[in-house]
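All protein chains but one are shown at their positions in the complex.
Entry: chain A
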Amino acid sequence: MVKSGMVNLVQAELRKLLWLPTAWVGLLLGLVAAPALVLVSAGGTRRAIEEGIAGDPSDTAFQPLGIGLLGALILGVVAVSSEYTSTGEDAPRARQLTTTLTAMPRRYRLVAAKAVALSLLVAVQGAITAVATLVLTEVVLGPLVPPADPGRAAAAVLYWVLLGLLSYALTLIFRNGIVTLTVLIVNSSVVSVSYLLTKVTPLAAYLPDIVGAHMFLNEVGDVDIAPLTAGLVMTAWVTALLGLGAWLFERREA
């Protein structure tokens, strides 16, 4: 009974996410961004490799995958923020969350079901994107880059799933998608505070938004972290923050 109950909850959360236009922005952005970056940057990348300034050549195929994490971030945010959106002008304080909690009142189970649904979506999206990006790189750059290691591709997909869960956890904590997106997107694309901090202390390289890149890239910043270590540190961050988010969600008034 408990098991079938959990399956129902995950199905409901999958339906919720898949029938939301904003979630599709995340899904499509995640799917398209990385392969598009391969095409756009092909010329520059080729020149960099030929001139010997490209760094570790085995990273070349994987670097574009970094941008696709935007999709995972958006999905993680939307999974929570859509619950808090006002349902309409007639009842400005009414939100989908009320329906969710009357249908699924056990809150820890609900948080878990959302996490599973989100992970499944991001994993599928990540796998498709990784394959498309690596094949495209092979086609565009050919013999200039070494064949991609499937283990690293799997690590990149896992990294996306963890980032999706990280943004989900942060949105649970802040109850606001804008805060999460600002922290994670600005930090990962415009000015990385975490990266600047690594100039102060190498320990900053273990912060949750940047440590994960070590899971599938050899050269990230100035600090060397083994892929397995990076994966474990990232998982620990996500587990801790998700635990905090779930605890707050359980205690707060809906």
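The rule we apply is simple: a contact is a pair of C-beta atoms (placed from the backbone, for glycine too) under 8 Å apart; a residue touches a chain by one contact, two chains touch by 3 or more; residues count from 1.
Please note the rule applied: contacts and distances are computed from a predicted model.
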Check your understanding: Which name from "ABC-2 type transport system ATP-binding protein", "ATP synthase subunit a", "Nitrile hydratase subunit beta" or "AtpZ/AtpI family protein" does UniProt give the chain that's left off?
Key -> "ABC-2 type transport system ATP-binding protein"
Study note, to complete from the structure: From A:N8, A:T201 or A:T239, the answer for touching the chain not displayed is A:N8
Review point. Which one, A:I49, A:I67, A:M104 or A:L244, makes contact with the chain that was left out?
Key: A:M104
Check your understanding: Which of these, A:S82, A:S167 or A:T180, touches the one chain of the complex that we don't see?
Key -> A:S82
Point to revise | Where the missing chain touches chain A, by residue | key: 1, 4-5, 8-9, 11-13, 15-16, 19-22, 82, 85-88, 90-91, 93-96, 98-99, 101-106, 253-254
